[in-house]
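Got a structure for you, written out below as structure tokens; questions coming shortly.
As you look at this complex, bear in mind that one protein chain is not there, while each of the others sits in place.
The block that comes next holds chain A.
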Amino acid sequence: MARTTAPVPNGNLKIQLNGNNFKNENCKKNGYHNKAQKNSTAHSAGPPSSRQRFQRPESFENPPMYVAVMTYLGFGIVTLFGYFRDFLRAVGLEKCHIAREREEQKDFVPLYQDFENFYTRNLYMRVRDNWNRPICSLPGPVFDVMERVSPDYNWTFSLTGKTIDNVINMGSYNYLGFAENDGDFLKTVADRTQQYGLGVCSTRQEMGNLAIHEELEQLVATFLGVESSMIFGMGFATNSMNIPALVGKGCLILSDELNHTSLILGARLSGATIWVFKHNNMQSLERLLREAVCSGQPRTHRPWRKVLIMVEGIYSMEGSVVRLPDIVALKKKYKAYLYLDEAHSIGAVGPTGRGVTELFGLDPSDIDVMMGTFTKSFGAAGGYIAGKKELVDSLRSHSHSAVYASAMSPPVTEQILRAMKCIMGLDGTTVGQARVHQLAENTRYFRSRLQEMGFIIYGNDDSPVVPILLYMPGKVVAFSRAMLKRKIGVVVVGFPATPITEARARFCLSAAHTKAMLDQVLFDLNELGDDLCLKFSRRKYSPRPQQHNNNDDTDFELDS
């Protein structure tokens, strides 16, 4: 698989310039790298729209061989015990907690496919106290978790009634810190709720098109620099309900290997042919494009009606950033369309938070369909699709979501409006820009410290999503429990969402995290890394703190 080897650099191992543009403004945030503030003279003048944008190297380091062996060993042992327990349940020596058919129905077509649930029954259920933890406060930078106990090894839970207070939140997609409940900030939201109420009780096409929706659509279009946009009530539904409106039978979709389920679902619902290219691999994409242009549709060899390339801005399981300049060049050469899903990158990357288009300095009109969600950086819910006016007008009448799904609720719309105005600076303060810079500083600090400590981190140095690879199933579970004991809430991800040997813990940084919180997390990670032996990286970094961005490339030796 492409992901087990480092991607072909293609001469892209160059120095990143874009993060420095803000260093000369806004000295309110005295960065963690005191020396970096003084050293920033060389790169402060680069304009954000320069075409000479260099890319940060992305790393997908391989672990030592013994780690892979031990991971398989661990899974093998648990699988053997899984078979043993299933045997005990079948024989009747053990009580079966899962759904079973009634005695009278044993001869019917089976309703519950027992073997398919093998993994759920025998691996997930044993350790499921690490997921779905109930939270009883706002998911801000710190939150409160309700304590639960299980008398029968996680088949049932009961709440003790106590809460674990002030747990540092490293799992919420709260990139700019807009998940807040401060009365002053939410005043406009309260006013709009007084004005419009809470429910819309209709779809956009019928009676649900409120003035506030139009206002938000114009603001989103201005924010992104495109002609027009349309908003939807649910982020997942934005992808799955709108792709069928854009492509149909006879069209070709070229989708990245690691695309999100909503994109895959939308692609399958549309009825178009789907070809998958290796993750962020431009040679694979180009080969598929050439194949598409040369041979056309499968049996008739007629040319494809449309070729749509679907990629995401930041891939949330890997933390990697799409190679947008290469894809735009390819799409222009082979006359394809580009659908960019910026769910995690809008608001979180780019010097002013406009997403990956701004990160690479590209013209937004190069991207045919820009899609994003408001769940992550704006602290609300919903999604948008933006692009040329003809595209959005066609979606207004043909999208399933517009015709059948209920419109976005007014307080949610107002929350997005206030968050977006804050980021753009239209509310007269620099709070939004300060948050964008704070997020970039936090990202850089956290990633560099983790790499120094010796953990294997995936992804681009700009992305606020930081996956730390844990590999072995026992360590994944122990890590999550130990972090909760130290009052840090993390999200660990295992097999169905990631390949079976690459279980990880995913940290989502936020502009609301203070340096003290990050230091606390880093301290605990260091201790746990030693305690659980998680520091698998074989690269060597110099121990001095990160001073200047340009020292990244010369500080380490690549493993062979």
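By definition in this document, a residue touches a chain if its C-beta (ideal position, glycine included) is under 8 Å from a C-beta of that chain, and two chains touch if they have at least 3 such contacts; residues count from 1.
To be clear about the criterion, contacts and distances are computed from a predicted model.
**Q** For the complex's missing chain, which UniProt name, "Thioredoxin reductase 3", "G protein subunit beta 1 like", "Serine palmitoyltransferase small subunit A" or "Very-long-chain (3R)-3-hydroxyacyl-CoA dehydratase"?
**A** The missing chain's protein name, per its UniProt entry, is "Serine palmitoyltransferase small subunit A".
**Q** Quick one: say which of A:Arg126, A:Lys306, A:Arg486 or A:Lys515 touches the chain that got left out.
**A** Hidden-chain contact among the options goes to A:Arg126.
**Q** Could you tell me which of A:Met170, A:Val477 or A:Ala512 touches the chain that is not displayed?
**A** A:Val477
**Q** Based on the whole complex, identify which of A:Met70, A:Val293 or A:Val403 touches the chain you can't see.
**A** In the full complex, the listed residue that touches the missing chain is A:Met70.
**Q** State which residues belonging to chain A touch the missing partner chain.
**A** Residue positions of chain A that touch the missing chain: 70, 73-75, 77-78, 81, 123, 126-127, 153, 472-475, 477-478, 531-533.
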